[in-house]
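Heads up, one of the protein chains got dropped from this complex, but the rest are sitting where they should.
All chains are identified by letter, namely A, B and C, in their written order; residue positions are counted from 1 within each chain.
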Amino acid sequence: MRYLPLEPADRQAMLAKIGAPDIDALFADVPEEARLDGPIRDLPNHASEMAVDAAFRKMARKNSAAADMPFFLGCGAYRHHVPASVDHLIQRGEFLTAYTPYQPEIAQGTLQMLFEFQTQVARLFGTDVANASMYDGSTACWEAIVMARRITKRGKAILSSGLHPHYVSVAKTMARFTRDQIVHSAPELAAEGDTDGLLDRIDDDTSCVVVQYPDILGRIADMSALADKVHAHKALLIAVVTEPVALGALTPPGEMGADIVVGEGQSLGVGLNFGGPYVGLFGCSQKYVRQMPGRLCGETQDAEGKRGYVLTLSTREQHIRREKATSNICTNSGLCALAFSIHMTLLGEAGLRELAALNHAKAVCAADRLAQIPGVEIVNESFFNEFTLSLPLRARRIVRKLADDRILSGVSLNRLYPGEAGLANGLVVAVTETTSDKDVEILAAALQSVLESAGEEVSV
Amino acid sequence: MRYLPLEPADRQAMLAKIGAPDIDALFADVPEEARLDGPIRDLPNHASEMAVDAAFRKMARKNSAAADMPFFLGCGAYRHHVPASVDHLIQRGEFLTAYTPYQPEIAQGTLQMLFEFQTQVARLFGTDVANASMYDGSTACWEAIVMARRITKRGKAILSSGLHPHYVSVAKTMARFTRDQIVHSAPELAAEGDTDGLLDRIDDDTSCVVVQYPDILGRIADMSALADKVHAHKALLIAVVTEPVALGALTPPGEMGADIVVGEGQSLGVGLNFGGPYVGLFGCSQKYVRQMPGRLCGETQDAEGKRGYVLTLSTREQHIRREKATSNICTNSGLCALAFSIHMTLLGEAGLRELAALNHAKAVCAADRLAQIPGVEIVNESFFNEFTLSLPLRARRIVRKLADDRILSGVSLNRLYPGEAGLANGLVVAVTETTSDKDVEILAAALQSVLESAGEEVSV
Amino acid sequence: MSMNNQGGPTRPDAVRDNAEKPATGTFTGNRALMLEEPLIFEIGAAEETGVDFDEAPETESRLGGLERNRPIGLVGLSEPETVRHYTRLSRMNYAIDLGLFPLGSCTMKHNPRLNERVARMKGFADIHPLQPVDSVQGALEVVHRLGEWLCTLTGMPAVAMSPKAGAHGELCGILAIRSALEARGDAREVILVPESAHGTNPATAAFAGYRVEDIPATPEGRVDLAALEERLGPDVAGVMITNPNTCGLFEPDMKRISDAVHAAGGLVYCDGANFNAIVGRVRPGDLGIDAMHINLHKTFSTPHGGGGPGSGPVVFSEVLAPFAPLPFVEKQDDHYVLIEEETAEDHHESSFGRMVAFHGQMGMFTRALAYMMSHGADGLKQVAEDAVLNANYLLRSLEDVLDAPFGGSGPCMHEALFSDKGFAEGFSTLDLAKTLIDEGYHPMTMYFPLVVHGAMLVEPTETESKAALDEFIGALRSVVERAKAGDETMHAAPVHAPRRRLDETGAARKPILVWKEPEQAEAAE
Partner (left out) sequence: MSMNNQGGPTRPDAVRDNAEKPATGTFTGNRALMLEEPLIFEIGAAEETGVDFDEAPETESRLGGLERNRPIGLVGLSEPETVRHYTRLSRMNYAIDLGLFPLGSCTMKHNPRLNERVARMKGFADIHPLQPVDSVQGALEVVHRLGEWLCTLTGMPAVAMSPKAGAHGELCGILAIRSALEARGDAREVILVPESAHGTNPATAAFAGYRVEDIPATPEGRVDLAALEERLGPDVAGVMITNPNTCGLFEPDMKRISDAVHAAGGLVYCDGANFNAIVGRVRPGDLGIDAMHINLHKTFSTPHGGGGPGSGPVVFSEVLAPFAPLPFVEKQDDHYVLIEEETAEDHHESSFGRMVAFHGQMGMFTRALAYMMSHGADGLKQVAEDAVLNANYLLRSLEDVLDAPFGGSGPCMHEALFSDKGFAEGFSTLDLAKTLIDEGYHPMTMYFPLVVHGAMLVEPTETESKAALDEFIGALRSVVERAKAGDETMHAAPVHAPRRRLDETGAARKPILVWKEPEQAEAAE
């Protein structure tokens, strides 16, 4: 077998050295009744690289790749062009096949990269510090809520209706077990989110308020007033960013008073990947550093006085503190953090701003175009590269119909909020630098024709 | 522009240091009348990575990739499965973006690889030594003829009719200028090649006889008797191998008395690439080493007595000997040699033999299947993974018809020998480990139906 | 994983200004191919970039008045500089691709390159998690097939695919246990965890709201069954047992442990991080466990990537299956359906809910399934056997020079555990590890598990050849002999690595976690 270097003769020699008559002798601790005889049943035997490759090509062809059709999905995962050099670099064996940098003398590559990543994330978010990554945005969001509980010693988290419903679900699932209280209601198809409405809900039991920026419908709201109110109650403001590219154009949450900013970093470097692996971003103010979850890389010196980097503050972590750790996270999302960081380095300040401007301008054009379709309304007053359409029909039906015509038209809110009748006609449409004018035209034409023929059906 | 690190401020500072008022001043040596003003006309300006990528995807889609349809082409370029690790490794920046190893202290990676490559090629060919690669098989073949001339001081080269017609063309083109004499005739659609027939043509003016093994129609002939006769006349026997995989199953030319063995290494590691880059293989007996063209890597020691490798015998080469060099070759095919060598290392003795056996067995099955089609005859008595069909019609017409049905059925001899009416009905079919039984069935069925409907046309 | 000095960070002895600075003799500080590299912030610039874009159409901003009006503070590099920066950084790392990486418990095995190719096929890499399910049937097929493989290999009836790594899988399992107990109206509060357990086990139990208590070990390095039985009772929700355990030993009493826990009304979580030792030879399902996570990034070779991403699917017993989290994939005739919020309502009401956005680590699923299909049933069994053979070969080739505390009790599984007994006064596991670095090896896991003094946990994996092991044995023996002889130079090791020992204490005392412009950094002093 191509991945196994031992030859039969090696095995014999090694057994001899060990003093075991055969391989079974090494499994002597396994009780008789638990031992399997012969190969595992119901599974095929080994296959050549060619055969495996062919099997996967066959399965891959059953999926509609975004590259092959007009594509408008967002809602927490965005399609951006990732420069070819990113994927080239993350495949360097020294990055790809390294472990967590526990031996810093021979892991300075990963460590320095993490230090740079932390700095990039902190600057993007407008926070003092950032960690070395979480699994994804949704788990980062829950970890932020836990951190707020730890800091405030209170158990009530207020989640904005604009927070991604999966993030809300994760928090609700976890809170059920940790006995935290979650306050949340579903959004409405309205131009404004609930940022103002939240003000009234904050009280002295509140550990934190969580707002998404831009929110699940693409709306953008100033969180400064919220921050003031939250802070007045000695609670924390947590901001969630699912589209980091937006921060190339928008005032960062940290500047508006958010204490913790978490996000999904997938947009930069990582790709869609059907939902994972992604990379959770986690930034906060300096004063909360010792309450942060996850790994942190810090600067130090070596025995010769040369600058170097190490994992630090690990007394927060499970491998040292065990049940008293700030989180149970161990393996995080290192390689995705690398991809994010390389993409960010290629962009730089100027590139990220240009990318953001391009996304926004394209989205504005697309919104204007789609708004021309009879029966279609744009819900948003503000948006970055994603906005919500209010349609005269259930969006889910339209999404499926258009998918049959090889147009991936957006995310129907029914998929995300199956119980909410008031959202069923909502379609969230994302537009990025990868969306061409022609894509928008195709969508507009197809949407119009679907609506027209549905109108006819109804009128018949 | 993404590939240019200089910023406007850098350029200003550098011009200041140089003492030049502007960039034009640095082009002062260019006479006024030859200077272009403004950007080049008739060419587009710079484009984003995304745009260039899209443009190439569009052009790529206009080609029928072998992976997407039954595929049976050979005749000097073969489709084999290249393990994924080969492509991964040759993309390591340290291999990909290095130069020819002129500074051996920091090029041991390339040098050791070349030393291993030379050893692999020599062993495969059954020659004493091999060089560090040529451009491809066809130019290696001409270089071998030149080398024979240099050794024998005679100018008549006899080329077997079984030699790839492109290789023949190259030799004829060059010989016209170098005043060498080339003896050659086109092959016939017969079970045997001209190996025996060549015996009579050898005389004391002959510098070399060149035979291909297996030949252009896929036939395999023993060259031992030929070697004896050639050597009796103090000429050299040059063997050409366009499918190195065959030597996993066949007695190597070196063992049958060939003095120089050249070949096309594309089959291993390199891929089809529409004809290039490929990699020329060049082996010969020890005694002719100093007459070889191209680079050679040799073992030596460093100042501490550690084993190391260097380019050697460069007094044969153009950069030292200039017009007296054995060849004008400089840049060769290093990265393809690396790919070849990695693939060969993955295969090893056992793997190459298995691969060869699999190719041969599949080809035998395919030949048996195709021979069942009424009107189709297999020309070959012997073959490795490629054989020639004699069809009742011009093969070119059939190839085009089947290509319209998305079957790439083989190489029509008419394409290679446009002038030879006797070959027009010949179709050369190659079968490798990448050919499935289903592919063969599809070809057989389609071929039969084309022949049947053509038969009807004729009978109508 | 590893820790320095019993969990405390190291501070090198010789942090003195300019002390012992060995002259590299170079002006640049480079040593030929070992190149120094500044931070991007020191070489990049705000206006520099390595990307080009088409021009944006002219539009009016609809950003709600929140346009950014201060610089972000990022720097860019051109593409050539970017490639060089990260290539240089990469060269400061050790990796499996360079040599033996014997980190016990971490399973640093070869990562096949086919799997990288497969994961990047656009049909997997370029699809959105919320596309209509009809447009992602191939992706759902991968998830489903991989789940089937995992169920078959473990002998368990159900699997949850969404957990993002091992610890997340543990969380998934513990939440299912808690859900099942609560569904019975049984509000138990304690999870028992052996002392030798990986830190994520107690951390997970606590994260899920449980109290954690230790289970003691026997002198042979196994769970003390009698002590465990004694502790079981109506407050114990369950146990978390690692099997094979973190001493590299199989728990022969596993079935009896499970039975005892079940008898006491609890449930059994198994940490399957070491499943690689037994895959194809033992089905955890036959040992009575209720939930187990599998680190695809260990047993099934998805790359560790310098710290993730991983993937931690969890297999469940019949008892726990109904409580598995959303989403999951079901096959209905020839069609794959995704059971999530929209589709779950009616027929999966006891699911404990969603623990992550979207559907799990697709990019790891493709890789792991490609790995499994490549090996097949026969190959996977050979994987376990070769892993165990390699570990025992190391154990028996080293036990004459290194103390193997459990070596006498029989063969080990996939990893061999040693202690620092016999080292000269003042010589530690840390010194040995750092000296191994100079020899061209990544050290083994140090100071874990906690039950052994100066623990060294060595896991070679099945992808090492006998020759590679022999070389490693030679190097390790030479280093051990130096540690026993008290070779002072070991305290200075490593000397050939990109950096000498680093001051971890200093780093933690005054953490510098982000780069600051020199002026700012000074002001912050």
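Everything below uses one rule, namely that a residue touches a chain if its C-beta (ideal position, glycine included) is under 8 Å from a C-beta of that chain, and two chains touch if they have at least 3 such contacts.
Quick caveat, the model's predicted, so the values are computed rather than measured.
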Visible contact partners (per top-of-document touch definition) of the missing chain: A, B, C
Of B:Asp53, B:Glu188 or B:Glu377, the residue in touch with the unshown chain: B:Asp53
Contact with the hidden chain (one of B:Gly93, B:Gly375, B:Pro392 or B:Gly455): B:Gly93
Absent-chain interface as seen on chain A, which is shown: 1-5, 7, 46-51, 83-85, 87-88, 93, 105-106
For chain C, the residues touching the chain missing from this view: 24-28, 30-36, 43, 52, 78-81, 83-84, 87-88, 91-94, 96-99, 109-110, 112-113, 374, 437-440, 463-465, 467-468, 471, 474-475, 478-479, 489, 494-498
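We take it that only the chains that are shown with their structure count from here on.
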Of all other chains, the one whose Cα centre sits farthest from chain A: B
Computed distance of Cα centres, chain C from chain B, in Å: 46
Between chain C and chain A, distance of the C-alpha-averaged centres to the nearest whole Å: 20
Of all residues in chain A, the ones touching two or more other chains: 2, 49, 53, 57, 67, 83, 88, 91-93, 346, 433
Set of chain C residues in contact with two or more other chains: 45, 47-51, 53-54, 77, 79, 83, 87, 112, 114, 116-117
